[in-house]
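Heads up, one of the protein chains got dropped from this complex, but the rest are sitting where they should.
Entry: chain A
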Amino acid sequence: MIGSAIREQFPILNQNVNGHPLVYLDSAATSQKPRQVIEAVKSYYEWDNANVHRGVHTLGSRATDAYEGAREKLAKFINARSTKEIIFTRGTTTALNLVASSYGPSAVGEGDEIVITLMEHHSNLIPWQQLAKKTGATLKYIPLQPDGTITLQDAEETITDKTKIVAIAYVSNVMGVTHPIKELAAIAHRNGAVIVVDGAQSTPHMKVDMQDLDCDFYALSGHKMLAPTGIGALYGKRALLEAMEPIEFGGEMIDDVGLYESTWKELPWKFEGGTPIIAGAVGLGAAVDFLQEIGMDEIHSHEKKLAAYAEQRLSEIDGLTIYGPKSREVGVVTFNLGDVHPHDVATVLDAEGIAIRAGHHCCQPLMRWLEASSTARASFYLYNTEQDVDRLVDALIKTKEYFGYELG
């Protein structure tokens, strides 16, 4: 039920690009959507569309049920204690910014520390950089090992009793590194800090359990896990969210509005000002169903196998450098092909119908650390197969030849 068998449920994959069957290896940027998700969004608009939480009419109730139903599915999917802990957002970026803007200033002051790594996506780096600047706190980085991993010993030394926030990705979007979140959470808590986890690259690919990880905040994006763009979520421990102030004010989030004072709705709605992304949430709910029908463990092991196969096949190419650890938990492989620039690699691959990412992957500090101005990245998901890897390898060999000898 995975790999080639599942492919046909993704209509977009059934097409030729530049005369070749499409091989989509850019799921770390955004995933493709199965028919089930596309149909759920379509059916919502064709039958249930109305605004939520206010309509007395039937469509209003259906839309509210669909929206809140999606929240319930997501809460179960990541094993939150309650739906009150799930705030729908536009995506991971918005979720992380919400924590930095609302929780940040109440928890961090001058002389305090915020701890991150230089491998963070810009969305889990700049909000903390800004918070540090505004509050006079110090931004500290847990050092990276040569393969991009971190050690718990380094984490112990970097996180101190001055640390108020530790922010880190569960899985790196560039190196495919998986960080030991549970252990890091314990270190953070021992020092009186909270841990904020960027779950954009982990949630789509492996089982994540909020209660087991014991993280305080966890951000995720729907579009990387088969759902539409524009929907994501922030998980937060209830007590923390209760104490936080909303950062967006308006409709949907209020309890009572007076001329000079207003009060907020209870969780999770106090953080969801304005008409929410209802159809997006419906799509996310359908995506969660789809992923669960297959099973996250199944997906995870499929990707691990693919990553290992890709690693092995890619390392057969003379002059190709792979960045990151030897064994990967997820299907993200970043590389450079000799001195051929990644944009040129990506263009030649595109001519062969293969979609990869080239650039700095929203990780400029990491690129500097790697001493690469940019890299090429192939990322895999449940619909990819070993044949896709073979096509990639063949095309890379062609690229090498093209830039070596065959210029017209």
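In this section, a residue touches a chain if its C-beta (ideal position, glycine included) is under 8 Å from a C-beta of that chain, and two chains touch if they have at least 3 such contacts; residues count from 1.
Here, contacts and distances are computed from a predicted model.
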Absent chain [UniProt protein name; select from "Permease", "NADH-quinone oxidoreductase subunit L", "Iron-sulfur cluster assembly scaffold protein NifU" or "Quinoprotein relay system zinc metallohydrolase 1"]: "Iron-sulfur cluster assembly scaffold protein NifU"
Which residue of A:Gly19, A:Pro146 or A:Gly258 touches the chain not shown here: A:Gly19
Of A:Val208, A:Ala358 or A:Ala378, the one touching the omitted chain in the full complex: A:Ala358
Chain A residues that touch the omitted chain in the full complex: 18-19, 341-344, 347-348, 350-351, 358-360, 364, 367, 373-374, 402-403, 407-408
